[in-house]
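Up next, chain A:
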Amino acid sequence: MRAITLAFALVGAVLLAGCTRSPEARAEDARMKLASWQATRRLLDEQRARGDLPEQYVRQVMRAVEEGRAQALANLRAASAP
Partner candidate 1 sequence: MRRYLEVALGIFTSIGGFLEVGAIATAAQAGAGFGFRLGWVLVLGTVCVIFLVEMSGRLSAVSKHTLQDAMRERFGAGFFLVTTIPGLIVDWLVLAAEIGGVALALQLVTGIGYQWWAFPVAIGSWLFLWKGNLRLVEDGVALLGLVALAFVVAAVRLHPPVHAVVAGLLPSLPPAEGTTYWFLAVSILGALISPYLFFFYSSGAIEGQWDENHIGSNRFTAIVGMSFGAVLAFGVMLAAALVFHPRGIQVERYEQVALMLVEPLGRPGLYLFAAALAVTCFGATLEVALGRAYVFAQGFGWNYTLNSLPKNSARFSLVYTAMIGSAAVLIALGVDPLALTVFSMALTAVTLPLVTIPFIVLMNDPAYVGEYRNGWIGNAAVVGISLLASLIALVAIPLQLMGG
Partner candidate 2 sequence: MSRREVRAELLLGRKVLGPGGRVDARIEEIVLEPRGEDYVVREYLSGPEGFLEEIFTFTVGVPLLRSIPFLSRRIRRRPIQWDWLDLSNPDAPRLHSHLDARG
Partner candidate 3 sequence: MNLTRDILDQQVVDRTGQRLGKVDGVILELRDGEPPRVAAIEIGPVTLTRRIHPRLAEWLGGWLRRHGPRTDGTLRIPWSKVRAIGVDLRVDLVADGTPARAWEDWLREHVIRRIPGSRQ
């Protein structure tokens, strides 16, 4: 399903590799993204506690948070690896 997205990402990644961003910069980027997803989760919980969100929407955002966190963690690991 995500084959084309992957293809885009792959082409992007190959080109990106040519531009060589430092591992530190990439790790910093991944850390910011991780924090961003955690903050999204907190905001979601606040609004949910107020009863502002329908459950099916909460599930959508939760899934996005999980996928985003996993991606950020993977990036972080890739950046820290030698």
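Here, a contact is a pair of C-beta atoms (placed from the backbone, for glycine too) under 8 Å apart; a residue touches a chain by one contact, two chains touch by 3 or more; residues count from 1.
On how the list was made: all candidates are chains of the complex that A comes from, given by their letters.
If you're wondering where the values come from, they're calculated on a predicted model, not measured in any experiment.
What touches chain A in this complex, out of the candidates 1, 2 or 3, is 1.
Residues 1-5, 8-9, 12, 15-16, 18-19, 21, 29, 32-33, 35-36, 39-40, 42-44, 47, 50-54, 56-57, 59-61, 63-64, 68 of chain A touch candidate 1 in their complex.
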